[in-house]
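Of the protein chains in this complex, all but one are displayed in their positions.
Order of writing sets the labels: A, B and C. Residues in every chain begin at 1.
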């Protein structure tokens, strides 16, 4: 299965890339997606996570074709 | 002493006049101004009172040259 | 802090823009909260074709001026504007415009609502509606909270 991973704002700059694609043997958690996509970098405490453009928590299951995004606290408005 | 008395909105219509002038021997209360200006009509429970364009209560003292106004609950905005 | 009684119809957003430009505060405010009260063509299930807005000349101006100063004392405001219509009002006409400019949104939100609630409960204006059944004084404003 393949998973699209996106990073935004300061996180994108720190990691040096805005998106990547993972291939995995089967369903995994959002936390596992982070680890695999960042070479096991430590996850910042305030990071926000979205699965298919909806907020989720780190233990949510990710399936084939899903899009997972990680980003810092939002500052719009 | 003379006192200017004003009535607004439904109160003005009920009393049949918007303003009147009282002459009095000395200081009196807002309640006494009402009685004298309305031929002792009963004061509606929800009437509002202003002395020189500031809200007051019925026991406030009125002096020579003052303007006293009576009106129903306000409905602006 | 400015307030004004208007005897003629006014376009609230044009007034607001004009006032905002004259403020010369561009780049200083981060928040603008605006409220516009307009005349509806129905009230309590009856069609209202027009309205007569009476006020207490002198006291309304004084009341609105003091109200603006009170808001400025309580919140951190850059500026505020209150316009209120009197006279014969038609459906869709603006009755009241309240606008508040501040650095951060909390002040603008709270002050604009405060101005409206105080104005609604204390400013000496009275509405007389013209309906298909004749004329009637509006007896009470609807609750704001």
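Details
One rule holds for everything that comes next: contacts are C-beta pairs under 8 Å (C-beta built on N, C-alpha and C of every residue); 3 or more make two chains touch, one makes a residue touch a chain.
In this text, all values refer to a predicted model and were calculated from it rather than measured experimentally.
Counting contacts over the entire complex, the absent chain touches A, C. Across C:10, C:109 or C:137, the single residue that touches the chain missing here is C:109. Listed here are the chain C residues that touch the chain not shown: 13, 16-17, 26-42, 91-92, 103-106, 108-109, 112-113, 116, 120, 142-145.
Although one chain is not displayed, its contacts with chain A can still be listed: residues 6, 8-10, 48, 50, 53-55, 69, 71-77.
Here is the rule we use: only the chains that are shown with their structure count from here on.
Centre to centre, using the average C-alpha position, chain A and chain B are separated by 71 Å.
Mean C-alpha position of chain B lies 26 Å from that of chain C. The set of chain A residues that touch two or more partner chains is empty.
Listed for chain C are no residues, as none touches two or more other chains.
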